[in-house]
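The structure under discussion appears below in the form of C-alpha cells.
With one protein chain held back, the other chains of the complex are shown just where they sit.
Presenting subunit A:
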C-alpha cells in the first residue's frame, strides 16, 4: 500500500482530473485538498505514524492553489484565525 503511494507520488506531474470538481471553478478543489492535507497531517502525527500518505494532498493543493491563498491560509493557521475545520 505504501509502495503504491510512493509510486503514485513518483509519477506525479500535476493534479489529475477530480470528478468531484468537474467545472472551471476549481476553488473548492484547492480548498478541499488544502484541508485534507492538514487534517491528514494532524491525524497521523497524533497517532505517531508516517505522514507519507498525506503527501498526495500536499502535491495537489500546491499544484492548484494560488500561492497568495496558501500564504494567507498558512498565516491564519499560525495565528489561530483559520476559518476551516482541521
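Going forward, a contact is a pair of C-beta atoms (placed from the backbone, for glycine too) under 8 Å apart; a residue touches a chain by one contact, two chains touch by 3 or more; residues count from 1.
What we mean here is this: contacts and distances are computed from a predicted model.
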Options "hydroxymethylglutaryl-CoA lyase", "Elongator complex protein 5", "Cytochrome c oxidase subunit 3" or "Proteasome subunit beta": UniProt name of the undisplayed chain: "Cytochrome c oxidase subunit 3"
Residue of A:20, A:47 or A:85 touching the missing chain in the full complex: A:85
Subunit A residues that touch the omitted chain in the full complex: 27-28, 31, 35, 69, 73, 83-85
